[in-house]
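A protein chain is absent from this complex, but the other protein chains hold their places.
Every chain is named by a letter (A and B) in the order it is written, and numbering of its residues begins at 1.
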Amino acid sequence: MDAAVFLISAAIVLAGAGGVLVARNPVHAALFLVQTLFGVSVLFVLQDATFLAAVQVIVYAGAVVILFLFVIMLLGVDRSEDLGVEPIVGQRPVAAVIGASLLGMLLIALLVSVDGPTGARGANAELGDAADNTRRLGEALFTDYVFAVELTAILLTVAVIGAVVLARRVRGPLAPLPVVVVTSVADDDPQGDEGPTDVAGAPDADTVGEGA
Amino acid sequence: MMVVTTSWYLALAAVLFSMGAVGLLIRRNPLIMIMCVELMLNAVNLTFVSLGSALGDLGGQLSVFFVLVVAASEVVVGLAVVVAIMRRRQGATVDDLSVLGG
Partner (left out) sequence: MLDLVWMVPAFPLAGFLILTFGGRRLGEPTAGWLATGAMAGSFLATAGAFYDLTGRDVHDRRSVTTLFEWVPAGDLTVDVGFLADPLSLTMCLFVTGVGALIHLYSIGYMHGDADFRRFFAYLNLFAFAMLMLVLGDNLLLTFLGWEGVGACSYLLISFWFTDEANASAGKKAFITNRIGDWGFMVAIFMTFATFGTVAYVDVLDTTAAGTVATSTATFIALMLFVGAIGKSAQFPLYLWLPDAMAGPTPVSALIHAATMVTSGIYLLTRVNPIIADAADWVPTLIAWTGAGTALFAATIAVAQRDIKKVLAYSTVSQLGYMFLAVGSGAYVAAVFHMITHAFFKALLFLGSGSVIHGMDGDQDMAHYGGLRRFMPITAGTFVIGWLAIAGVPPFAGFWSKDEILAFAWNESPLLWAVGLVTAVLTAFYMTRLVILTFFGRHRYADPRPDEVEDAWAAALAAAEEAVVDAAAAVDAALAASEAETDETDEPAVAEALLAARAAHEAAVEERDGIVASAAERPELPALALYGAPDVGPVADRLPDEVAERSGHHPHESPWTMALPLVVLAVLSVLGGLIQLPFSAATKRLEGWLEPTLFGNEVHLSAGTGTLWILAAIAVAGGALGILVAVAAYLQRRVDHTAFEQPILADAWRFDRLVSNFMGGPGRAGFEATARFDSSVVDGAVESVATMVKAEAGLLRRFHNGLVRTYAAGIGAGAVGLVIWFLSRTSF
């Protein structure tokens, strides 16, 4: 039973990941991401981590991905990048090598070891069953790790403020984004004489006359 | 039927992580790149939970909790930066940001 659930969830997760990788449209990619998150959530449930499964759906799929979609809408939905062309020479082979080697080594580490993963128990609370999970988690968080929780609260606050500051409109016309010639690793430009060449981009239409 | 051992979860997490890494290197759209980062983080979360349940330790889930929070704030700030940079032009990709080159 567990195996079947696992296999199906695994398939969902990997399919979603693959979809993120190859989706041309960012909205499609976001949806595939949601698929993966759901799969992972199921796997959490399988491991009796019920609280986290819920949080995964609510926060990740429900908030972060929504945020993604907002930004996608802000920056233009109809954009899609051409996956057929890779401007940086050698990037794809390098990526393949890195991915393959990472995978290989992780699998080696995990599967070749005789006794399986051999970690040591930390000084944390015992893991209970599914029904008990939330209570135990809450107890641990607000007694042993309350300081960390406070810090994360600060972190979130800072992040929000930072986001507001970073993303706000500035007064006046924006300087156009320079058009750069994409150079590759193998490009021979030792002197760096070719800097970004300027192209006068059209200022954003919605900056005119708008206050902060 | 086979018993689902920890190794299965860990293997799945490894594959997911690798796919996220590859995607990060391949894609040019900044938003999708951040999504790939999310994939990697999810793989890590899965690893933590698996190992925590294998060891009977709540620490794994606690770590995931914090990872989740930090990931969320990271996405917030990251997207704010992406918005700030990319709103200038249609069709901008990360390859256009090579001002630091030389």
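Just so it is clear, a contact is a pair of C-beta atoms (placed from the backbone, for glycine too) under 8 Å apart; a residue touches a chain by one contact, two chains touch by 3 or more.
Everything numeric here is computed off the predicted structure, so don't read it as measured data.
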I'm checking contacts with the chain that's been left out. Which of A:V22, A:I58 or A:M105 qualifies? A:M105
In the whole complex, of A:V27, A:I88 or A:V179, the residue touching the missing chain would be A:I88
Contacts of subunit B with the missing chain: which residues? 21, 24-25, 28, 94-95, 97-102
Spell out the interface residues on subunit A facing the chain that's missing from view. 88, 91, 94-95, 98, 101-102, 105-106, 108-109, 112-114, 182-187, 190, 192
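The criterion applied here is as follows: only the chains that are shown with their structure count from here on.
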Between subunit A and subunit B, the Cα-mean centres are separated in Å by 4
Of all residues in subunit B, those that touch subunit A in their complex: 1-12, 14-23, 25-29, 31-32, 34-36, 38-39, 42, 45-46, 49-59, 61-62, 64-66, 68-77, 79-84, 86-93, 95-96, 98-99, 101-102
Residue set of subunit A touching subunit B in the complex reads 1-4, 6, 10, 13-14, 17-18, 20-21, 23, 26, 29-30, 33, 36-37, 40, 43-44, 46-49, 51-52, 55-56, 59-60, 63-64, 67-68, 71-72, 74-76, 79, 81, 86-88, 91-92, 94-96, 98-100, 102-103, 106-107, 110-111, 116-117, 119-122, 124-127, 133, 136-137, 140-141, 145, 148, 152, 155-156, 158-160, 162-164, 166-167, 174, 176-180, 182-183, 192, 196, 201, 204
